[in-house]
Each structure stands twice: as C-alpha cells, then as structure tokens.
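Report on one structure; see the data block that follows.
With one protein chain withheld, the remaining protein chains of the complex are depicted in position.
Residue numbering begins at 1 within each chain, and the chains themselves are lettered A, B and C in the order written.
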Amino acid sequence: MDIIVLKPGTKKDHIRKIEKKLKTFGLGANVVIKGTERTIIGVKGDTSVVLPEQEDSIRAMEGVEEVMRILKPFKLASREFKHANSTFSVRGNKIGGKKIQVIAGPCAVEGREIVLDIAKHVKRGGASFIRGGAFKPRTSPYSFQGMGEEGLRILKEAREKTGLPVVTELMDPRDMDVIQKYADIIQIGARNMQNFKLLLEVGLSKKPVVLKRGLCATIKEWLMAAEYIMSNGNEKVILCERGIRTFETATRNTLDLSAVPVLKSQTHLPVMVDPSHGVGYAHLVIPMAKAAVAAGADGLLVEVHTNPQEAFSDGEQSLPPVDFKRMMKELKPIAAAVGRTI
Amino acid sequence: MDIIVLKPGTKKDHIRKIEKKLKTFGLGANVVIKGTERTIIGVKGDTSVVLPEQEDSIRAMEGVEEVMRILKPFKLASREFKHANSTFSVRGNKIGGKKIQVIAGPCAVEGREIVLDIAKHVKRGGASFIRGGAFKPRTSPYSFQGMGEEGLRILKEAREKTGLPVVTELMDPRDMDVIQKYADIIQIGARNMQNFKLLLEVGLSKKPVVLKRGLCATIKEWLMAAEYIMSNGNEKVILCERGIRTFETATRNTLDLSAVPVLKSQTHLPVMVDPSHGVGYAHLVIPMAKAAVAAGADGLLVEVHTNPQEAFSDGEQSLPPVDFKRMMKELKPIAAAVGRTI
Amino acid sequence: MDIIVLKPGTKKDHIRKIEKKLKTFGLGANVVIKGTERTIIGVKGDTSVVLPEQEDSIRAMEGVEEVMRILKPFKLASREFKHANSTFSVRGNKIGGKKIQVIAGPCAVEGREIVLDIAKHVKRGGASFIRGGAFKPRTSPYSFQGMGEEGLRILKEAREKTGLPVVTELMDPRDMDVIQKYADIIQIGARNMQNFKLLLEVGLSKKPVVLKRGLCATIKEWLMAAEYIMSNGNEKVILCERGIRTFETATRNTLDLSAVPVLKSQTHLPVMVDPSHGVGYAHLVIPMAKAAVAAGADGLLVEVHTNPQEAFSDGEQSLPPVDFKRMMKELKPIAAAVGRTI
Partner (left out) sequence: MDIIVLKPGTKKDHIRKIEKKLKTFGLGANVVIKGTERTIIGVKGDTSVVLPEQEDSIRAMEGVEEVMRILKPFKLASREFKHANSTFSVRGNKIGGKKIQVIAGPCAVEGREIVLDIAKHVKRGGASFIRGGAFKPRTSPYSFQGMGEEGLRILKEAREKTGLPVVTELMDPRDMDVIQKYADIIQIGARNMQNFKLLLEVGLSKKPVVLKRGLCATIKEWLMAAEYIMSNGNEKVILCERGIRTFETATRNTLDLSAVPVLKSQTHLPVMVDPSHGVGYAHLVIPMAKAAVAAGADGLLVEVHTNPQEAFSDGEQSLPPVDFKRMMKELKPIAAAVGRTI
C-alpha cells in the first residue's frame, strides 16, 4: 500500500480523511501527482507493516480508485530478506545444495511387504528419501483413506532397512504428534496449502516441511503460505510445484515449470517439482523430470510403484522401478549440464 | 467405469487379464465393439460401487487407452437418488423452499457493539440469518485472525436480540465443539472445500452445513465434497457458489451463475450464491444478487457492514445497510418473476 | 505508465537515463518516494498518449522493477470519455435504450425453407433481429462451412418477409463487400476478437458491429478490441458476452455475467449476452437469459431452431420456438423489475 490513486474529482475533504487514516497506521501521505485526470498519493513510512485488512480499509474509502502495493506481502520467505539460498540437512542429506534430492515412493502406504520392496528399489535407483501417505486425502468418501499409524510404522521400518529418511503428509492438526514421531519431513498437500490452521501447526515443528502448491494458487499466495509456517518459527520450508489447474485436459494438471526460475528469483527457499502429479501419466513423467532439472529445480518428488496396476491410488502416474532407474540415469548428464549432481 | 477402450493391437491375453481384474470387483466384461481401430469393453454389473482407485488400477493396465465412467461418482447428493428438492428448517426458517433466504452480516466479528448494530440493520432490511466469522482464514499470517469464542458469544447475543439464527465458519476440527455450541448453520469455506477431515467432522453434526465452492473446484468435485458430509450422516448440506478463479482480474473471482441451474438439475440440495466474494466490489453486488435470484438460487449470502472503510476485512465488497435495504427491495419483483418470495 | 518503481540500489545514473527517455516522449519525471526499500518515480504530463511499446521500453531499462499504468489503455470506448450511454438505431430498433433487444435465429443458414420458418417463429416470439451465419468458423475442416452469399440472400429474404434486420458474421476481410450488401449488423465472432485486420476493416463500415468476447479475453482486452474498431471511425460497437474458458466442463463455457455491470461502469457501449454459447445446453439457456436481464444486459443473442436435432451445428444449445416463446414471456416481469421492457 504505497500508492493510492484517487477517482477524478475527489474532494480535498476526502483526501484529508485518507491522510488521517494513514496516520492511524503510523504513515504519512504525500500528494505526488496532481494530474488533469488523476491525483495520486504516495505513502511515506514503513509500509511493509501495513496489513491486508488495513489496505482493504483504505480501498473502501470514498474517493479511492485503486491502492497499489509495491513491497511484497511476504518477508521471511523473500530473497531480499535473506539473500543466500537456504539449505537444510535431513539425516545427512542436504536439501537446497548442489545435489538434486529425489524423494520417491508409492502414493499411499498399502502394506508392509510392498512398501519395503518399493523402498529397496528406489534406494537402488538413487533416491535419497522414501515417500508414502498414511493418511490420504481422497476426493471420494468411499475410497481407501490410508492405514494411519500402522502405515507410519511401516515407513519407519523402511527407513531402518534402507537408511532413507521418511516424507509423509499431515492432513489433520490432531495427527501432529503421531506424524512428528515418524516423519523426517512433513508434507502439506496441495489441497491444504491454504489450510491456515495446519500451516500454523507445522510452523511449531522443527522438521522441514514440503509445501505443495495449491491447484489454483498463485506464486504469491504460495509464498504467503510459506510465510505462515516461517512466521510461527519453522524456517525449513521446501516449495514443491505439482501442477496447476487450467482448461487443458490432456494432462491431469498443467505443470508450471516457469515457477522454478520465478521462485529462485523471489525466495531463498529450496524448490522441488513433482512431475507425477503434474502430468498424471507415467509416460510423461520422465521428460518432465528432465525439464524440471534443466529449469533449476533442487529436487524431485516421484511416485514409484512395483505394480502400478495394483496400486491403491495414482497407479496410472506411477513409474515401475525399472523406469525410475532409467530416469535417474538419464537425469545425470542434465544435472551436470546445469552444474549439479543427482 | 462402464466403458473400457483398448489401444489398437491389444492382445487377447491382456483382455483376459482385464476381465479377470473386473471379476475381483464383482463385475463382468462384454467386448462390445471390435472395430478396425479400437476394441471397446462394456462392463456389466453394478458399477456404481467401483471406487476411484479401482478405476485407476484398470486405467494403469496394459492395453487400456481410456476408462469412461457413465454414472456420476456421487450418490446421496444426486437428483437421481432423491428426486424432490431437499429443504431444512432452521429455527423456523425453511431453506430450499419457496422463500429465498438471505444470510447477511460482516465478514468477521470485530466487536460487540458493531455486530449487534449490523444484526439490527440486516434484520430490518429483511435478512433471515446473521453471518460473521469468529475464526478467520487469512492469507497473511500477520492479519487479524478472529476473536474466537468471544466472537461466537457476540453472535449468540445478536441472535437473542434479533431472532436471526447464526451462520459461522468452522476452520479446524478441534473447534467443532465450540462452534456447535453457538452456530445454527456451520459454514465450510472455499479454501476448505476439500479439507476432507473437516468434511467428515461436520458430517457427524446435526446442524446444516453451508458448503462453499472451492476456488478451482469443478461442480463434480463440489458434489463429491457434499457426498463426504452426507456419507457420514449429515444430509443437510447447502451449496454456495462464491466465484471461481479464472484469468479475469476485473472482478475478485468469476461468479459462475450457470452453476445454479446445473446444480438444480444434478442435485436435490439447496443452492445459494455469495455475490460479495464472487465479485469483490460493493457496486457490483446488487446486479449480481439480482442475477442470482433470476437464475434460480434458493438464497444469498451478502456481506454487510455499517462502516465498510473500518471493516477488519473485505471492506471493499461490503454493502452499507442503506444499500442492503435497497437490494432487498429491488429483489422482490425479481423473486416474484421466478415464482418465489424473499 | 504513470508510476515507475525502481529496484533497490538503482544508481542515480540509471534514474537519469529513465528521465531522459521520458523526455523523448514529452513527459517529465518526479522522484516521489525515496523509501528505504524502494524509489518510486511519478511521471508528469499527458501519459494517455504513451503507447504500449513505449511503456515496454521503459520496463526493459536497467533499474526498473515495475511500471504501473493508472489510466485505462482505451479512450473512445471509455465511460470517462463519453458519459452517456450510446444508443444506435437499426431500421427503427434502438439498441442500448430502454427496450432490451433480442437477436434470435439459427447458428448457420442451412437452407431457405428452414430459415424463413425460423424467422417467422422468432418474430412471433418477440425477437427484433434475425441472426444466422453464412460463413461458419468450424473447428473441424471437414465440417459444413456455410452457404456463402446464397445464405446471405436467404437472410435478406427473411428480413423482407418478417421485417427483422439481419445480424451475420464476417470472418474474412475479403468478404466485407458481400457482407455489407446484406447485413444490418456485422458480427465479429469470439475467435476473431483479436483478428486486428478484421477489426480495422469493420471500423471502416457504417454498420453497427456486435463484438463477441474472446474465449480467454479479459474485459480490458475486449475494450481494446472495441477501441480498434472505433479508432477507425465506426463508433457503433455492441459488446456481447458469450462465456469464457475456464477449468469447468459442466458447461461449454463459463458465462461471466459480472462482465455486464463491470462494462456498464467502464464503457458507454451497449452490452449484450449470448446465453446459448455461454452454457451450451438448451435447458440452461432460459435461466441464464433471465439472469442476464436481471444483471442489466441491453440485449440477448439466442440460438433458435425449429428442429434442433437436425441443425447443422449447435443443435444441443438451440431452443425450439415453443421454448423461445416461453422465455420471452418469462423475461417480461424481470425486465420490468429492472426498469426495462422487452
């Protein structure tokens, strides 16, 4: 809220009221352009502390046509606030560093044998983390809703067997304690990106958080959601692009890879890409994983399943281990071409 | 999952595997078209019980090009399941009947005096319900987050003074008890439309639920969210269109009024419209409220504030009481024109 | 281009270069805010003459973070330039006045008998104009492409028989002469809204132009397209909302009725709505036509066909005459409720 544009013909009296209101926020006003068609007020002082609702209240005042904000509405997450890339170590794996980190595994934890088997395969293929959902957000109430704590225990066993740290999703603030007990990284899913209560909850955790982009969230709103977590004390936020909703139906979502360089210029936080949800079909995952690495991503989230047609969910977008292995191999020269390892 | 289209050249062996899998779901297969270019399998039996994940597992099988679902993935919410319009009575106010119900009030409960004053005004103007948020979902962590239980007590007092039942939003499953204590209708906000844990929670309540459409939710997904609530035992769901996210920025969202007749043909549940969030600017609210009534809406949610430029949120889209009163008056002949009262 | 925001740390030298460049456009600069975080330049002089490419060239200069435009990029079309509503008379029918004008007819001219029959029916039902395409934009090259001049002659005969003026689409600048010979109003279709050569061409005509909104055009771009026509000399532009493309697939497009009051506040030009293309299904047309009138539309474009299942195109969205007649009857009290006739 740094520039206030007035409607043509706004009276002095109204301008005075606006100035008075700005004063209550600790700000000054400065009529900077008094054109034939528009009068513009510049706002003096530290406008970064102005809250959205204060901005809105100015917008609702008589005579105000538009309020323009120059400064970004997030601070802790911004590249200006902290210039150097943030990196976090999770059981010895550095996220945000030179090495591109790969999180792989099934969509849902479906059973002990199968998860241990998949974990073994993704470890061999070169993944650094195992993923799997114990609590599942499902669009149908009649679908499999996850194994709960038993699923988390299986993921823990997979970590013990393979050494891969565990990434799993939190859906309900009431599950925070049990998730904390097993997870190395907590995932916030796309549908919960603006579940502000959940964001505040993981803000109290010491574990890194993978924050997936909402289906129709702008990059600005996404960074505001990261700010929610950071403002509560947890600065270890990893952003994960997973596709946005558009009119195109040839892919499940539209993977917005330009978000990677945009984020790199606006924030110091690590940026990952989930090509599996982004495209929704296994045969498109490998080309998009390559593109993500070429665009500068710090990591990948990939769904892998030993038997996609038996998967409880997302079978059509899961890679079998043989394809995962091939993908990892083919990513190496691309990572090298952008000065990274994988 | 009633039609399975095979890729050209799919072998008999693969078709047999698909048939075998269908059998495990209790379904039969019927090769119905064996064209020169495509073979199509029709699925026999009650396919309405097939879960999305079972559908996906077929989709992931070798030889399968496409799986088409004929039946809708929701049941309790569908017009086919229950033909007559559903109506619910809330303290004597019938929702879904001939009378168009109007829910009005401030975005957030900001204080006792102001809410009581607004309640008095909207009552006089002709509203049947008072709305106000005690727990606020805010995109910035630095914004006013609501008055909590104190806010709910104020709403209760407003109900005692005016007789208007209270509509307020639930954001966190842990607040369920306190919300139940004060609310007459529980609101699920747009950002929580697919917060499945919250949906299951209000499914256990006996209070009607206003389910707002998610910013990028299709009508099908919205009805699936209603199904979540209904499948848990609460059939009193009111759908509320509040605008979807599109490329257009002249309005805050794009109010999809065609959702009203579409829903009316697909579901028996009452349909409301929130023009305030739909457009985001007070001067557009009245024409869109008129359009909503003309399109067949069963009710309206309108933000009203006695002093929009002092509102803690959404000031620019709130109507002052004088405009609310005018709106109610101008809506009367339109309601009459579509055979309703207001 | 009235506000230029500089990047943090921009040197005096770069500011001087920006000032120099502004001078070449005949404008002055005024450093208005020299904050701790940003420096903002206000531009003095008549910035309405600054072309988009000049604006872009400033944007590309070193040190420039953002360029903000206060004034709207269209002039002749704007409500500020001309305050009173524009109205045009076409063979005695006033568009933009108190009477809501209805343009009805088949999607395409398919034959003499059928068009004369439809014309007779829509006349009886209360339409003021007959529409029909002689040159058809079709997404498939193998589809019926229209009857050409023969189709235009049929429309002319329909006018002679019923007195209804003719609305028909121009697709190719080379057809301008033949279209001029028969049409009373020239339609520019949604897919040609930014076919600038065609816009310039109809700008030379003396006939009113119905300019349909592009599938993914913002209201601002739409008004810029109107400006194209007006800047070439033809001020008789009628804007027609016909649905935009969104993620929702339950309707063919998403009819953006909020465009009606938005346009009414920004432009003096008449605004029509085409509910047939907007929703794509006949059973949704009547409720949306009512909503359009309630929202303040100056007219409607409705597809009518005596035998929808034999229509060469758009059969599923065409109303049979009996429904058209009912629609016109049911629109009367709604028109009256908003102070109009139909």
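The working rule: a contact is a pair of C-beta atoms (placed from the backbone, for glycine too) under 8 Å apart; a residue touches a chain by one contact, two chains touch by 3 or more.
Note that this is a predicted model, so its numbers are computed, not measured.
Undergrad: Using the document's definition of touch, tell me which of C:N30, C:N85, C:Q180 or C:N232 contacts the absent chain.
TA: C:N232
Undergrad: Per the definition of touch given earlier, which of A:I3, A:M68, A:V167 or A:V260 contacts the omitted chain?
TA: Of all options in A:I3, A:M68, A:V167 or A:V260, contact with the hidden chain holds for A:V260.
Undergrad: With respect to the chain omitted from the figure, which of A:H14, A:R153, A:K207 or A:K290 is a touching residue?
TA: A:K290
Undergrad: Would you mind spotting which of C:R153, C:R245 or C:K332 touches the chain that isn't drawn?
TA: C:R245
Undergrad: State which residues belonging to chain A touch the missing partner chain.
TA: 216, 218-220, 244, 246-251, 254-262, 265, 278-279, 283-284, 287-288, 290-296, 330, 333-334, 336-338
Undergrad: Which residues does chain C use to touch the chain missing from this display?
TA: 21, 51-53, 56-62, 73, 137-144, 171-174, 191-192, 194-197, 199-200, 215-216, 221, 224, 227-228, 231-232, 245, 282, 308-316, 318
Undergrad: At which residues does chain B meet the chain that is not included here?
TA: Touch set of chain B with respect to the missing chain: 2-3, 5, 8, 30, 32-33, 35-38, 40, 42-44, 46-48, 66, 68, 70-71, 80, 245-247, 249.
Keep this in mind: only the chains that are shown with their structure count from here on.
Undergrad: Among the chains, which one keeps its Cα centre farthest from the Cα centre of chain B?
TA: C
Undergrad: State which chain is most central when centres are taken as means of Cα atoms.
TA: Central chain: B.
Undergrad: Measure off the straight-line distance from the CA centroid of chain B to the CA centroid of chain C, and report it in whole Å.
TA: Roughly 31 Å separates the two chain centres.
Undergrad: What parts of chain C, by residue number, touch at least two of the other chains?
TA: 246-247, 249
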